[in-house]
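With one protein chain removed, the remaining protein chains of the complex are shown where they sit.
Showing subunit A:
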Amino acid sequence: MRDASHHPSPSHPPPAHGVGRRTLFTAALTTAAVTAAGCGAYDPLAGERTRLRQWNLFGGGDGLRMLQMHEEYQAEHPDIDFRATTFEWGAPFYTKVAMGAAGGRGADIATVHVSRLESLAPGRLLDPIDPAALAEAGIDETMFLPNIWEECFFEGQLYAIPLDTHLLVQFYNLDVCREVGLLDSNDRLVPLDGRETYVDALREIKAATGGFGLSLDTWGPWSNFWALYRQQDGELVFGEDDFELDEDKALAAMDFLYRLSEEGLSPRVSQGADTSANLANGQSGLMIHGNWEMTTLDATDVSFSVTQFPNIFGNHRTRGDSHCYVFPHQRDRDPERTRAALDYAAWMLRHSLSWSEGAGHIPAYLPVAESEEYDRLHPQSEYREAAENVQFEPDAWFSGSAGRLQDDATGPITALHQGTQTPEEALEQLKRTFRTMINAPAPV
């Protein structure tokens, strides 16, 4: 990127800007500078900067952190005209990425969930990433966990550069858990492995708090289900006109969630924000939620720590995803800007300690994740090994974060918590949902 800006290629005209006062001012300066110098010598102010447009969906605590990182990046790279745009999380963001890329005018680089790769039609809506060019920017596959790196490929081509792993973890309220005797001498949660042990612990906590044992999001519960299903090695495969689902395992996972609310160990209704409030208020002792809720809890005065997703069915597998960088399709992809985009992604990876500190995400970039600095981050480093337990969603155009599958599967599982459906009924509805989705022609 530095190379590129020092040797501006004459075949590329100066990038087009939106007309604003600043642009006019810059243009005037350019004219003045060119006239005075008598040649087009490089000047960072002179509109010769490499234009780089980034799109992202971080509107929460992690969004604030990304803004800070971007400011730092811009300060270190005056030769890049960097502009990042944050869109509303979820469907509104993905619609814009897809439509921009469909017209061949996508952003230079965007952050998406790796689970959404297939829904973004790699090859058509996303441009492939050249591993050699990425290596030039200092990034290669040895720097990532294999389970995450593999997710970045589609039909043998690399389409994404992972920035982090984010996942469901278990938060615990230190005061409540100490009272119940669930902490060891280092103030860490004692192992509560297996369904019976775990539920017993929840009963003790409930008796102490008078509220709940475990706080969890009943309003977006698909991820909880997915983690529990995968803990039993449950497979979900979507074929051309049928799907493969292990009904017994799905029922076991549903039954577990159903009983939690039925027995009052977990709330019947809890949205994302209420879920954290319940832990912070001492209404519950444990909480299953995304690691990003750390910023919410940090803002309260509750003393808490974090550990892996509970081991219910024999392991700590959890539902997770990865924010990654992709290249939305551009009709006339500029090599210089592509290089700048790769350098930007590499810079963000190298600085992802800050990303983890601010949002609790586990850095995908191993040199950071295995560093001493990361080790000192507390409580982030308490669940570092969870990255290996992350279970991605099945490949399908409708799966992934904020995808159709998640939206539609929410209904029956929410109904379980509310007690309006039995596990058997919820399973039937889930199967109907799957069938509708595979029957629908894929739009990508």
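By definition in this document, contacts are C-beta pairs under 8 Å (C-beta built on N, C-alpha and C of every residue); 3 or more make two chains touch, one makes a residue touch a chain; residues count from 1.
The rule is simple: contacts and distances are computed from a predicted model.
Protein name for the hidden chain, per its UniProt entry and selected from "Transcriptional regulator", "Potassium/proton antiporter regulatory subunit (CPA2 family)", "Sugar ABC transporter permease" or "NADH-quinone oxidoreductase subunit B": "Sugar ABC transporter permease". Contact with the omitted chain, checked across A:91, A:135 or A:207, is made by A:91.
Contact with the chain that does not appear here is found for just one residue of A:210, A:239 or A:443, A:443.
Where subunit A meets the omitted chain, the residues involved are 91-92, 95, 98-99, 101-103, 119-121, 124-125, 219, 267-269, 274, 277-278, 398, 402-404, 407, 410-412, 414-415, 418, 420-421, 436, 440-441, 443-444.
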